[in-house]
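Omission of a single protein chain aside, the complex is shown with its protein chains in their original locations.
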Amino acid sequence: MAASNYEMSATDKKFIAWHMFVAVAALSIGALFGPLQAIEGVVPNLYDFLKPVIQSYYQGLTLHGVLNALIWTTFFITGFLTLTTIHGLQRPLKYPKLNYVGFGLMVAGLLIAAVPILLNQASVLYTFYPPLMASPLFYLGLTLVVVGSWVEGWGFYFTYNAWRKENPTARTPFVTFGGLITMVLWQFATIGIAAEILTQLLPWSLGLLPGVDPQFARTEFWFTGHPLVYFWLLPAYISWYGFLPKQVGGKLFSDSLARIAFWLFLVLSIPLGFHHQFVDPGVPPLWKFIHALLTYSVFFPSMMTAFTVIASLEYGARKNGGKGMLTWIRALPWKDPSVAAQLLAGILFFFGGIGGITNASYNINLVVHNTAWVPGHFHLTVASAVTLSFMGISYWLVPYLTGKKLWKPQWAVIQAWLWFVGMLIFSNGMHTLGLLGAPRRTPLGIAPYIPDAWNGRLLQNAFGGVILLVAAYLYIVILAVTAFNKNGEKATTQIPVAESIQDPAASPAWLDKWMPWLIATLLLVVIAYGPQLVAQISSIQLTSPGFPYK
Amino acid sequence: MAKNKPIKEEEFKPKGTAAVLAIFMVALIALWGYVYYLLVSRGATI
Partner (left out) sequence: MSGQANTRLHIDAYERNWMIISVVLLVVFVTAVSVAGFMMGINVPAPQNRVNPNTVAKEGPFSTPGLRELGGGKYEAYILAGNWKYDPKEMSVPVGSSVTFYITSSDVQHGFKLANLETGEATNLNVQVVPGQVSKLTIKLDKPGTYQYICTEYCGGAHPTMFGTLTVTP
């Protein structure tokens, strides 16, 4: 049954709103550096002019990666999952103070990590590969952000447990179900970077450990690094499955397959981190190949998602009079900014997924590893499928939380299209540059080896970056006016919970059982990672001292 | 094995979805194939 009538308390709304505020604030700073990086390719001395404010391209790139890929995402997601827990289960959090503590830890961690980053003592990028060494406050701050998110997650579990006691046979509402799986996946996945930071990087940066093993640190990081992208993606999928069909006047095409997809993501997202290490020296090709196969397998639930979501949209479009094999798409409510943003996010994700399958393809990685292709790919995924969807969600969520009408919805639609166009231009430029041989993470404007053949693409990227900056700030202004304009028009927003074509109660009961899936998750990780973890730990050599290069 | 209770199911066949995904498949095969061709044309590494 659709859960639409529960009225959340003002306190709960405010709590979720605080998450959104921090997320958007982070994006507003992180987004500034993107265009600077893009423009640098055609204005090489740009960073000399910026010196008073930002010391280097790499300090900027660290801010861009940390604020966008770690802070904007984590805060938005934990806020959104608070909503899906409360509204899905139609009850308040079981121990709100626990969740407040979690949020507080996340904010504390952000502030602690911000200090060294702003002082140029942590220009190590969001992957922080040792032996490049940052201030210990950087590692500590990031740890607190992650731990804080765990604590909020525990708060969701207690709430679910309380609901379950009162509803022993009911099917878990889909949006809550998706949120719980996202959080469980996250908590399991973050064990990798927790180990990396707590057993290597933090003691090392404090002078308690004389050296680290950089290859093993990479293995620990990427244990987390791949499921990290599903932590980002699954909340967007929750919206695409659980809210968007309602927003287009349709229904979820298959509740069962939506749930199965989420279970498959839980089981298959972690045991494949080596696909980020295909050309690492210290990992055997056999294990790289096994992880490539597993990566192909996790593509499968995304293929399922593509079908189920598009079918749900088609259902709505045809109900609204849409006709034809492809022209039905025009009958979708493109004037609704939340819908437009998420549809455009889905289109960009098509290309992101194609790039992803290419990256997963074992030796094909020799063509693209560490080239500009890679950021081209992830701007289509985390910066589009995820970010543009989150923007779309906030176009109903912020009105819901504030009791106000969205300011200038026509501009919000334009904002989504600007992002779409800017991203097509930028990511096409980056993919092409990558195939031409341009490295990533490099201010190409000052690289002595760049050929003239790249100039056109560098200009293209600069264009795309500027368009994206405009789109980002248009988004921020629309939300800020909506939320803070005291004279803004009031409105009550309904949370658009989708019904499914098939009654959820009629799908198999095993879809609501946790134990088999949790066991499968654990087993697969043990099989896919166990032998290499044992091998790498038993041959660990803590020989790399820290290099505080910036 | 018990059968489903009869559910009032709308008679909706997602043909438009199939059309969209056919386009996706073609694009996927073409773009993936292009990068694979680059790999193969660049030669052996062992």
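Things to note:
Here the chain labels run A and B in written order, and each chain numbers its own residues starting at 1.
Definition applied: contacts are C-beta pairs under 8 Å (C-beta built on N, C-alpha and C of every residue); 3 or more make two chains touch, one makes a residue touch a chain.
These numbers were taken from a predicted model, which means no experiment stands behind them.
From the set A:87, A:246, A:288 or A:431, the residue in touch with the chain omitted from the display is A:288, counting the whole complex.
When you scan A:15, A:253, A:407 or A:426 for touch with the missing chain, the hit is A:253. When the omitted chain is restored, the residue from A:442, A:461, A:482 or A:521 that touches it is A:442. Against the chain not shown here, chain A presents residues 56, 58, 61, 125, 129-132, 169, 213-215, 218, 253-254, 256-257, 260, 277-285, 288-289, 292-293, 296-297, 299-300, 303-304, 307-308, 311, 357, 361-367, 369-371, 436-437, 439-444, 446-451, 453, 502, 505-510, 539, 541, 543-545, 547, 549-550. Contacts to the hidden chain, counted on chain B, fall at residues 1-4, 13-15, 17-18, 21, 25, 28-29, 32, 36, 38-40, 42-46.
What we mean here is this: only the chains that are shown with their structure count from here on.
Distance between chain centres (mean CA atoms), chain A to chain B: 23 Å. Taken in their complex, chain B has these residues touching chain A: 4-5, 7, 9-10, 12, 14-17, 19-21, 24, 27-28, 31-32, 35-36, 38-39, 42, 45.
Looking at the complex, you find that chain A touches chain B at residues 253, 306-307, 310-311, 314-315, 317-318, 322, 324-326, 328-329, 350-351, 353-355, 357-358, 361, 363-364, 366-368, 435, 501-503, 506.
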